[in-house]
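For this depiction, one protein chain was excluded, whereas all remaining protein chains were kept in their positions.
Let's look at chain A:
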Amino acid sequence: MTLWIVLLPFIAALFPIILQKQFRTIHTGWFVLPIPVIASIFFISKLSSLGQTLFEKNNWMSRIGLNLNFKIDGISLLFALLISVIGMLVIFYSISYLSKREELGKFYTYLLLFMGAMFGVVLSDNILALYMFWELTSISSFLLISFWYFKEKSIQGALKSMLITVFGGLMLLGAIAILVSITHTTSIDAMIQNANIIQNHKLFPLAIVLILLAAFTKSAQFPFHIWLPDAMEAPTPVSAYLHSATMVKAGIYLVARFTPIFAVSNMWTNSLIFIGLFTMCFASMKAVNQKDLKGILAFSTISQLGLIMSLLGFGSFALKNNHNELFIIAVTASVFHILNHASFKGALFMAVGIIDHETGSRDVRKLNGLLTLMPVTFTIAVLGLLSMAGVPPFNGFLSKEMFITSVLNAVNSSFSGQPVLSSIALILMFIGSMFTFIYCIKLIIDIFFGSPKDNTTEKAPHEAPKSLLASPIILISIMVVISLVPNMFLPLLSAATNSILNQSVHIEHIHHFHGFNTPLFITLAIIIFGALLVATFKYWEKIYTILPTQFSLNRGYDMLLAQSQKKSKMINQFLVLRTIRFSMSAILITLIIMTIYVFINNPIHINFESLGSIQPYELILVGIILIAIVMILKSKSRLFSIIMLSAIGYSIALLFVFFDAPDLALTQLAIETISTALFLMCFYHLPRQYRHEESSRFKISNFVIALLSGICVTIIALAAYSNKFYPSIAEYYIKNVYELAAGKNMVNVILVDFRGFDTLFESSVLGIAGIGIYTLIRLRQNRGDNNEKAK
């Protein structure tokens, strides 16, 4: 059943394009809407069996271990519910948001692909299937960001997100390779059972680094967050769905899923905590001075994801310190905040989309006083923003309170001996939360308050239709319900906490008020300081101009991209687009280096025992060949070189005579004559002397390379001759040449009988060469004729 729920969006993705063509009057979204509804009903029905883990096995490619095995436990169910319910709301929202003139077929195809891939990621128990779905989310996200492909910015944003998330995906593949090779299983559940084997393996730290890289790139953690603000070029429903509620949480899901394996490592907890906290702090500061509404929300998403990451890091202490109650609250807080963030951020994105849709602008500076013009949107946005800012009594406050408690717990117990780490954690937590408060409040003040007359947007602002408002209203009511009765969701949260920690733990009830304790005072301090800073914003606004733009990470990314192109072009020009002389010396130097390397590692054995005796006429012949070679090198005219070359050829024919090879000698003589004649024919068309006769200078590097390669080849030949391990098979031919093949000329019998295939293909080589020469001459001649006719 789970299999069909995961496959349903993929199957349904085949139809939107056809449906759009077939039913032009009906918005395609209506046909797509039932799919997330079915999925939602399915996952809500699974809530009844909460607390137990459901497995479903489907064999697919068992030989390589890629099976579509699914597992539904607390954390999977939480994510699957988010994906299906928010997916449903987003599709409903997009029906009113996107006009029928858009390419809706494509849009819903990509969206369904993404939805199916996301279900696959969170439900897969098979790690290879997880990776497959993980890359599918990257690809469908790329397609959705570049939905308006005629805009240059969309293409750039899509490319950037693709490059960064696929980089992370490949890191994940590396981690998977390590995990599978250690445990010999592709089931995540079995890996968690064998966690101690993995923890004692020497590749354990590398696996941690790779998994963290995968999670940080997907979940937009520092410094890989740069793709998320650029992905805001996507249509707003996409931003609401992918870049706030689902895809960016895939990295968080990955961290949560693998926490039982990796939590024992200090590297794991510390990088999660500090990179998470730093991302939270950095992104919330960046969000304050953004001018684009979606830009603010993008940085706020990054910041909130950092918060969740750090909570998972704190939660890992629970496993490290044998289920210390102090840290279990951090895991619950992270799960709770995943739920909270998905609810209010989805609503906020939709509200921003409505503002964009109804005013024609997303620029903070152009929007003013929307309070009276768009009261419903205002209510949605303010509720969402206050929750995000952590103002009581909303759910953001509850999870922020739990976050502060976790940080304080960590400072008190795990970091107690390390004042530097404790103070960094505290400062990052405080500043991050304060700036979160600042940008939320500032956003409310900037666009909703003030005078409506200051609006400089293209369209006159007005309230959106009910159909567009429905989805954000539903999401924000979910948010309000969570805020008012948080304990209603406690079973789901505790099931998710249990599956992250892989053990059943007790979770206390979530209270709005714990009494006058430190977290409450810190929250109060955040609100007071934040309010003061918002009021005095125009005095310290200049702080953002201090950091020069050339240090920004986007610039670094652009530089990296430009430099990698430039450098590869340079390398290409240096190595490939050079003279043939350069390539030849590269090849020969490689030969020399490899020969030297081989003979240094394997000492040379040369024995001269099996050598034959040297005859005087052989010596004379070799002498002639040597003289001819030297003459070729020294000669200044071509004709002389050709004559010397044929002298060498004839001498070799004579050598064949001396070594009892009449057939070879015969062929060699004929061929040598023909090739000499061919050389002479070419010579006729060339200048009489070498072009560089005057400057035919002696190149020492050429000489050294030639000498060394000659020596190398000689050594190889000697070593090969001295180390014959097997007797020759020639005895067989000698014995059977007449009996089996009825011939006395052994060479010819080998050529046409024993090994006739070689002869066949050498004949075809000759044929091809002949046809080639004919074609070259003939085609050139025809072209020349045409040219002459054209003249």
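Going forward, contacts are C-beta pairs under 8 Å (C-beta built on N, C-alpha and C of every residue); 3 or more make two chains touch, one makes a residue touch a chain; residues count from 1.
Criterion: contacts and distances are computed from a predicted model.
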Omitted chain (choose from "Dissimilatory-type sulfite reductase subunit beta", "Energy-coupling factor transporter ATP-binding protein EcfA2", "Na(+)/H(+) antiporter subunit F1" or "Quinol:cytochrome C oxidoreductase") - UniProt protein name: "Na(+)/H(+) antiporter subunit F1"
Of A:480, A:598, A:627 or A:706, the residue in touch with the unshown chain: A:627
Residue among A:382, A:480, A:505 or A:657 that touches the chain left out of view: A:657
Given A:265, A:673 or A:709, the one touching the chain that is not displayed: A:673
Hidden partner chain, touching residue among A:12, A:647 or A:749: A:647
Contacts of chain A with the absent chain, listed as residue ranges: 616-617, 620-621, 624, 627, 631, 639-640, 643-644, 646-647, 650, 653-654, 657-658, 660, 662, 665-666, 669-670, 673, 676-677, 680-681, 684, 777, 781
